[in-house]
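Structure in structure tokens, see below.
As you look at this complex, bear in mind that one protein chain is not there, while each of the others sits in place.
Moving on to subunit A:
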Amino acid sequence: IGRAGAMAAAVTMVVMAAGGGDFSDLREIKKQLLNVAERSRERGLQHSGKWAAELAFALEPLPLNELPPPPELTEEDARDLDAYTLAKSYFDLKEYDRAAYFLQGCKSQKAYFLYMYSRYLSGEKKKDDETVDSLGPLEKGQVKNEALRELRVELSKKHKAQELDGFGLYLYGVVLRKLDLVKEAIDVFVEAAHVLPLHWGAWLELCNLITDKEMLKFLSLPDTWMKEFFLAHIYTELQLIEEALQKYQSLIDAGFSKSTYIISQIAVAYHNIRDIDKALSIFNELRKQDPYRIENMDTFSNLLYVRSMKPELSYLAHNLCEIDKYRVETCCVIGNYYSLRSQHEKAALYFQRALKLNPRYLGAWTLMGHEYMEMKNTSAAIQAYRHAIEVNKRDYRAWYGLGQTYEILKMPFYCLYYYRRAHQLRPNDSRMLVALGECYEKLNQLVEAKKCYWRAYAVGDVEKMALVKLAKLHEQLNESEQAAQCYIKYIQDIYSCGEVVEHLEVSTAFRYLAQYYFKCKLWDEASACAQKCCAFNDTREEGKALLRQILQLRNQGETSSTDVAAPFFLPASLSANNTPTRRVSPLNLSSVTP
């Protein structure tokens, strides 16, 4: 009877959640969310419950008569009620073994899930404790969650008999994933999503298991409004930022504009594509709405760090520290804060603390590597980066950091490999390309270097240095025409962006252009550039000297040179004849080596 009841409940849920990306009935959605939040909480799935509750909070409140009724109790539920109530309280107090003991033999779905889940959590907790005192370095990696195998056996039996509800399937999937049975785990999670689409945990696990777009294509997912959230999330994970932003925008348009979850995801997405200003403003907005939020604040602090906004970062760090100082994110923010104040030892200490709190927290390894780099402790930095790579092979920052470390150790050839790896992971990130170019330049492989710089410019240079470097390379190779073109483009770039950051490079650009035009006997342009030169300290004298020379030569050749047309002038003439097209050509970076 119980089984039939569970199935019936599952079926109703499917019916309720169906509607394929249709957000017309927000009230219905809200009802579903409240329902699932309650059910998740009953089973101790706090994160899923929180997610649902957060989302529900973003929607309009329901009038009393429309509130969802509390979930109906079946015969079995009633029988298990006492054991369940007792065990749930133990469970909430993290006494998992005790909870499992009292739940033995319970037949109702809810109690059974809690029984299995507490056994799983107890195993996990013991595993974490074991790691601290194992009997030798080789045994360290061997510490396993002993409960997993038994759980798998029992759950797979139930699974075969089709006795698992959505939550049960989710737990089965988690167990499979922990046993590294990825394929089976994906299948089970997909099934869980079909049976109970409202349970965000199953979707989230699926996100972690899907590694590329192709895999995503071949999944048959239930056609519900939850799928939209899932897709947006996974697009962010797979660095398909454009698509993710689109999805989130449409979710906001559908009525979730108040959801802090969506706002934070959008901010993270902007962070990923390095649109710092937008990300910052969104984060600020988020903090206004949800001032005690700790999640995602590490990303926020990264942004503040990049912009060197010391007071803001300091405020954030103190604020978070007041809220909860033993959170990974808090430690990370404080680490960033110290790093910005150049107190790298302390920063490293805080990142270490973050790792102690959660050894699987990837970002801290990389950040710690950066700190060690600052401290010139290269071997520790290498260690930290390698750890980061171990946790996630696709962490391009760690690869890049390793490259930088070896570059500091003056091994430009050696670091090529690492930069290439980073470049593979972020093909359109100019920083890796510039780094690669610099290495090639050091190795005197100028052709390769030129390719890298040009590509870096073509994919959109962040630091605006690629063009100057390219120009200097051309200068070195006596390709004055191309050098001049690059300088022109560079100046155009700098001025079009409004702020002039590197005076030094601008002045060198003008100096070169002045000389170039002078050699080409284009007096007007030459004198214009020379005048620009006078605006900078380091080139003032040269500029003046050049102006004098020009004047002299002009007076001499007055008659002959008057009719020379002036094809170039800044900035109108910049697009003239043979400027290289800004097209991204396939780049063949010595394909022989990996």
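One rule holds for everything that comes next: contacts are C-beta pairs under 8 Å (C-beta built on N, C-alpha and C of every residue); 3 or more make two chains touch, one makes a residue touch a chain; residues count from 1.
Just so it is clear, contacts and distances are computed from a predicted model.
Colleague: Quick one: find the hidden chain's UniProt protein name among "A-type voltage-gated potassium channel KCND1", "Anaphase-promoting complex subunit 5", "NADH-ubiquinone oxidoreductase chain 6" or "Sorting nexin 1a".
Modeller: The UniProt record for the chain left out of view names it "Anaphase-promoting complex subunit 5".
Colleague: Hey, which of A:Leu181, A:Leu238 or A:Cys534 is the one touching the hidden chain?
Modeller: A:Leu181
Colleague: Which of A:Lys157, A:Lys310 or A:Lys519 touches the chain that is not shown?
Modeller: Among A:Lys157, A:Lys310 or A:Lys519, only A:Lys157 touches the chain that is not shown.
Colleague: Can you work out which residue in A:Leu73, A:Met215 or A:Leu443 touches the chain that's missing from view?
Modeller: With A:Leu73, A:Met215 or A:Leu443 as choices, the missing chain is touched by A:Leu443.
Colleague: Of the residues A:Leu67, A:Leu93, A:Met215 or A:Leu409, I need the one that contacts the missing chain.
Modeller: A:Leu409
Colleague: I'm checking contacts with the chain that's been left out. Which of A:Ala380, A:Leu446 or A:Cys534 qualifies?
Modeller: Selected residue, touching the omitted chain: A:Ala380.
Colleague: Using the touch rule from the top, list residues of subunit A that touch the missing partner.
Modeller: Residues 133-142, 152-153, 156-157, 179-181, 184, 379-380, 382-383, 386, 390, 402, 409-414, 417-418, 443, 445, 590, 592-594 of subunit A touch the chain absent from view.
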